[in-house]
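All protein chains but one are shown in place.
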Amino acid sequence: MENENKFKIRTDLAVELEEDINKKQNKIDGVKVERRYINDGKISVTRVVITSNEGARAIGKPKGTYITLESEDMGKTGEGYHREMSGALSVYLRELLPVTKDKLTILVAGLGNKNATADSLGPRVVENLCVTRLMNESVGNTELFDNDMYELCAIAPGVLAETGMESAEIIEGVVKKIKADVVIAVDALSARKSNRLNTTIQISNSGINPGSGVGNHRMEITKKNIGVPVIAIGIPTVIDAATIVNDTFDNLMEVMKMSGGMETYVKVLKSFNDEEKYQLIKEVISPELQEMYVTPKDEDATVKYISYTISEGLNIIFT
Amino acid sequence: MENENKFKIRTDLAVELEEDINKKQNKIDGVKVERRYINDGKISVTRVVITSNEGARAIGKPKGTYITLESEDMGKTGEGYHREMSGALSVYLRELLPVTKDKLTILVAGLGNKNATADSLGPRVVENLCVTRLMNESVGNTELFDNDMYELCAIAPGVLAETGMESAEIIEGVVKKIKADVVIAVDALSARKSNRLNTTIQISNSGINPGSGVGNHRMEITKKNIGVPVIAIGIPTVIDAATIVNDTFDNLMEVMKMSGGMETYVKVLKSFNDEEKYQLIKEVISPELQEMYVTPKDEDATVKYISYTISEGLNIIFT
Amino acid sequence: MENENKFKIRTDLAVELEEDINKKQNKIDGVKVERRYINDGKISVTRVVITSNEGARAIGKPKGTYITLESEDMGKTGEGYHREMSGALSVYLRELLPVTKDKLTILVAGLGNKNATADSLGPRVVENLCVTRLMNESVGNTELFDNDMYELCAIAPGVLAETGMESAEIIEGVVKKIKADVVIAVDALSARKSNRLNTTIQISNSGINPGSGVGNHRMEITKKNIGVPVIAIGIPTVIDAATIVNDTFDNLMEVMKMSGGMETYVKVLKSFNDEEKYQLIKEVISPELQEMYVTPKDEDATVKYISYTISEGLNIIFT
Partner (left out) sequence: MENENKFKIRTDLAVELEEDINKKQNKIDGVKVERRYINDGKISVTRVVITSNEGARAIGKPKGTYITLESEDMGKTGEGYHREMSGALSVYLRELLPVTKDKLTILVAGLGNKNATADSLGPRVVENLCVTRLMNESVGNTELFDNDMYELCAIAPGVLAETGMESAEIIEGVVKKIKADVVIAVDALSARKSNRLNTTIQISNSGINPGSGVGNHRMEITKKNIGVPVIAIGIPTVIDAATIVNDTFDNLMEVMKMSGGMETYVKVLKSFNDEEKYQLIKEVISPELQEMYVTPKDEDATVKYISYTISEGLNIIFT
């Protein structure tokens, strides 16, 4: 298995992994994929359900449900439109929440580094949440109305270099102390395709796994680890450097092929499959690039808008 | 007792409470006070040790040691000078740390609201700390040198209105998870005298008590509550509104007395003792003022400088 | 005149000054006051028009129109309601804009210190504006739709201690370079009555005068100084310390009077008029208090909400 994973393409999006495999036409057992469109086709909803270990191994993600909302305009300004995305998020997130008659205590964890623009999505979402837990006792928060299904609290655990602690440690400690029933972890992700940046929300019930997220969490934030179900909300805000080289590489081959007369050259490269080519690049890419990411120049504005969209989606459910 | 406490003056500084009582010449059993000067008299060090319940009741603070460092220029810029305050802090803080042969895991908790200037001291201190825990494992932190006595980690738990959790809950949860041995809680305080603003650091081993701090913590952060010793570092950055009225009141009386011919008026007010006068004002002050604080216009610069002073003092010990 | 001004009460709100004078039943020539209610009485609109020098002297404000919008809930959260205030702001602000057939270039100046919570209103408003000037040429701003009446640009000039320049200098320099036709200066103000905090928006066409605003601008930002009309939008976020003592004082007198038997005492104080009492307090208040302000503990949340309300009101007109 290790060998297979070694060749996985670096992305946090199940939908991208699934596409890579489908390209190679081999149907995977234990992986169900369905896609539909809502809001007059403005938002596409892809549901990837991984039910078998084979499926998990093939996709390179743990078993679970991965719902991907896509909309070209999510990163853009324009009030009205965000509302639709927030609405969609609230609908599909609710679907993954445990069903119970007891009031649920929900802890939202905004992962990432508030001081690094592309990684600041999680902490920004927390800043715009309306928490409800303890609010009746506390003064000064007047606009609170009682929600009889949920008690919401939130934390931005920061990053290891700032705190000397894994986000997973802080979250687990807090969850046990306040007896939270569910964790919703919001994180900035790394995407494989640049056109997925800031257009996609992935909701999954499999938690956050090591190496995922812009900040590359080392300790997993999952039910196994935290003790309660962990729903992950992820938005791609960066691409890793190797991906970019890889994409350029493909375009380059096309150009060369057209310009013709370079059969050998093209044959050589054609002889690599996706994983091999990517791996080759990974190996020759300068080591310092491994620690870099690629992000749009206007990412600060985009992250600001998207964080409101996510917060609003959560506020719809929990307040 | 309740009655006595009802008349306590609002301050988080043991040294101020002690002064109020000494004014009335009554020696208190179980309260030892000593004052000395260091750095050619530039910094005064007052140690108030409360050993009996009577003392605690009289002062209105729990039993424990309260070390107050005072220096007129702390809030001012001027590199060199901060170093001396940082040095003094490191010396007297070390004195309150538990002695052990085992390596201690220290959790620094920066209390308060990072978005409210006068209350942002704690979170700012955390931002400038050099945490050491897990740093050998983690990448990218090159300048780390091993400290064989301490492992430092840090958290800014935020405020109830943001998180829906008491700071005490977050800290206790984290302490238990990472098995911290000591908590150092840094907080902005409320002072009785405006000349104490930004000139004073109080270090105590009695933790943080309800209603103390600019943000008025409702749940105490003490060994009893958290399970490990809690050392509190407090810096006054605000004064409460009633204090200001009270001080003005006193000045007013002096003026009136001098201007003479108003014996009755002065007699009336003279007939009140400090607590009664303060209480009277508390009662007649507009209710909304109870939820306000008074802070200097340049507090943002001052808090910035002082947070470096505190961080530096901690870095001297722990890195 | 100087003498009269010496006794003016410290407030930036024309409506408060006018009230003080009306209390004393003396009708002022050249001061027209009308009050109405909109949005089912939720918002009160007071228009004070000062047309004569006598009026200006009596009120202690330059000649001009002062429109005050008041709504108890402005500082509170609750989406829907802010919209109404934003709408009202856009209506009454438009009324003060010069009428012309040419396209107007508007410079919004967000005055104040972004790092001091209560003074950060202006800079925050700028952060949430949709500027339109040069946006057609520039990339990345897709949702822009052309406004054929206005070109909007914005600046947060910072404060003297940060920049070494008066806000007025920066604004004048920029206005001349970009040939702006109007300046809209947004600033946090100081109020006389604590119940006006975060409930009031004052719009005036007389600009910003020395000593006004939380940051106490020393150089006026007016047509005379800048060269183009200056419309000021001010929101009270602080009260000065003397005001608080003064208010408490009044309450105190009431209490004493009721409690009776202290005729002399009350007579003494009753013998002062408002200005004298305030002035007396100003004189006896500790000098350092002159450099302080009083602000609510939850001011950070309030300023955040109100800054959105103002930005939204401007965006309604200019985008």
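For clarity, chains are labelled A, B and C in written order, and residue numbers in each chain start from 1.
Note that contacts are C-beta pairs under 8 Å (C-beta built on N, C-alpha and C of every residue); 3 or more make two chains touch, one makes a residue touch a chain.
Just so you know, these numbers come straight off a predicted model, no measurement behind them.
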Candidates A:Ile38, A:Val91 or A:Ala161 - the one touching the absent chain: A:Ala161
Contacting the left-out chain in the complete assembly, out of C:Ala154, C:Ala188, C:Ile203 or C:Ile306: C:Ala154
Chain A residues touching the omitted chain (full complex): 113, 115-119, 161, 194-195, 197, 214-216, 239, 241, 244-245, 247-249, 251-252, 254-255, 262, 264-265, 268, 280-281, 283-286, 288-289, 291-301, 304
Interface with the undisplayed chain - residues on chain C: 126-127, 131-135, 138-141, 151-158, 160-166, 169-170, 172-178, 218, 291
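Throughout what follows, only the chains that are shown with their structure count from here on.
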Farthest chain relative to chain B (centres taken as mean CA coordinates): A
Distance from the mean Cα position of chain C to that of chain B, given in whole angstrom: 35
Junction residues of chain B - those touching two or more other chains: 161, 291
